[in-house]
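Worksheet for the structure shown next.
One chain of protein is taken out of this complex; the other chains stay put.
Our next item is subunit A:
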Amino acid sequence: MENLEDLKMMAEQWSNQGIEYLQKIPQDQLYAAVGVLLFTTVLLLLSIRLVRRTKSNTVLLSGLSGSGKTVLFYQLRDGSSHQGTVTSMEPNEGTFVLHSENAKKGKVKPVHLVDVPGHSRLRPKLEEFLPQAAAIVFVVDALEFLPNCRAASEYLYDILTNANVVKKKIPVLLCCNKTDKLTAHTKEFIRKQMEKEIEKLRASRSAVSTADIANDYTIGIEGEVFSFSHCCNKVTVAEASGLNGETVQVQDFIREYIKP
């Protein structure tokens, strides 16, 4: 009992001392100090909120020049490819709700779609956008596939071995475009051909040197023929037709990874 009383008395003494001390400080200084404290805490909270990784909603449309990326971009955005396209010199960017989902009610998260030019001279542009990508759509011309097979597979190989893609396990959709034409190849054929070509690339690129400055990582499992299932990020295949507006599979893919 006495201890408690003693403690109480000590506490009272301290609080008195504290109040005295506080009262000694001029009022303005006190208010200023409190204000600064509040301000910094607010700032700290805000910055923590911002820095915390909000899930990115960027989808990249990449592929060789002439495969139909710009047409696909405008189809997804407006539902039509307007009056046609020419070789892109700059990326097309837009944040919008996919055209077919305009009618949907409720909160639909807008997608930040980026159409990166496919011309080989503009290849460095892709690297600018890769860090913020949540999903990649690699568009392949199903009509003129065989002449461009090698170039397409090299491009896809570069994407699949890019450090950003491997570390963040960014999913890739291999989209076979122009399937409305009669002589277009099937997606199975294209998938097999790409796997074969990438297998050859694997052999030639990562042959002897340990520090291969061309690619950051190697893909596939040693000793086995390459298959897309070996990649640590998910690679799927789909068909589309940019001119006709059949982009359902692409939209499903986008929606799968950009959740509203």
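One rule holds for everything that comes next: a residue touches a chain if its C-beta (ideal position, glycine included) is under 8 Å from a C-beta of that chain, and two chains touch if they have at least 3 such contacts; residues count from 1.
Rule of thumb we're sticking to: contacts and distances are computed from a predicted model.
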{"item": "\"Vacuolar fusion protein MON1 homolog\", \"Fe-S cluster assembly domain superfamily\", \"SRP54-type proteins GTP-binding domain-containing protein\" or \"Barrier-to-autointegration factor-like protein\" - which is the UniProt name of the missing chain", "value": "\"SRP54-type proteins GTP-binding domain-containing protein\""}
{"item": "Among A:Glu90, A:Glu188 or A:Asp252, the residue in touch with the chain that has been omitted", "value": "A:Glu90"}
{"item": "Touching the absent chain when the full complex is considered, from A:Ile25, A:Leu146 or A:Ala203", "value": "A:Ala203"}
{"item": "Where the missing chain touches subunit A, by residue", "value": "65-66, 70, 74, 78, 82-92, 115, 117, 119-124, 150-151, 154, 200-201, 203-205, 207-209, 211-214"}
